[in-house]
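All protein chains of the complex are present and in place, except for one that has been dropped.
On to subunit A.
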Amino acid sequence: MEGSKRTEPRIFKIIVVGDSNVGKTCLTYRFVEERFPSNTEATIGVDFREKRVQVDTEIIRLQIWDTAGQERFRKSMVSHYYRNAAAVIFVYDVTCEQSFRNIPKWITEADQHILHTDVPRLLVGTKNDLESQEVIRQRAQRFADANFLPLFEVSAKSESSQSQINAIFLTVAHKLKQQKPLIPKPPGQPVMIEWEEDSRSSCCG
């Protein structure tokens, strides 16, 4: 009977990328543990944490992959982790112009490694509690609009932005919920590149 129809709980892999020291670990930590980590060393490697979120009546699990940001690991290593990513969060530091300028590089890289065209992407500016804001909101918004990225500015440090940070991941979760359960793409299938995808990579490259 219908009542016995059951599905496995769905797990979605979300990869968080961005320059070194923009606060990727603090962001994921804030979301999963609901607090600011007392001290973080640079992530040398790739860590992940899981969190359940409820979307409508369904509980889905987000598996958040926190990657190393150093230049040294970017090309050779981080690219491995794009495989089967259900969503990508690009992170920059609003007090660090360079980290924002590097976002196109990260986007290009994601374009190269993500085969699905419908993988949700978000742009997050961190550390907006600090005074020395170098990347002004309007500029970031223009960039985000041009690249079809929802933009969020947050501070992982302040308690008050917990709900904002939750909102980021819930936004992702809502988008993901509409998707079919993650089935790894069988190898050898043609890669679909849509027109929009093309224009996106060229306008940020």
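Annotations for the structure displayed:
Going forward, a contact is a pair of C-beta atoms (placed from the backbone, for glycine too) under 8 Å apart; a residue touches a chain by one contact, two chains touch by 3 or more; residues count from 1.
The rule is simple: contacts and distances are computed from a predicted model.
Of the candidates "Proteasome subunit beta type-6", "TBC1 domain family member 5", "CobQ/CobB/MinD/ParA nucleotide binding domain-containing protein" or "phosphoinositide 5-phosphatase", the chain left out of this view carries the UniProt protein name "phosphoinositide 5-phosphatase". Listed residues A:58, A:118 or A:145: the one in touch with the omitted chain is A:58.
Counting the whole complex, the residues of subunit A in touch with the unshown chain are 1-10, 32-34, 44-52, 54-61, 68, 72-73, 76-77, 80-81, 83-84, 184.
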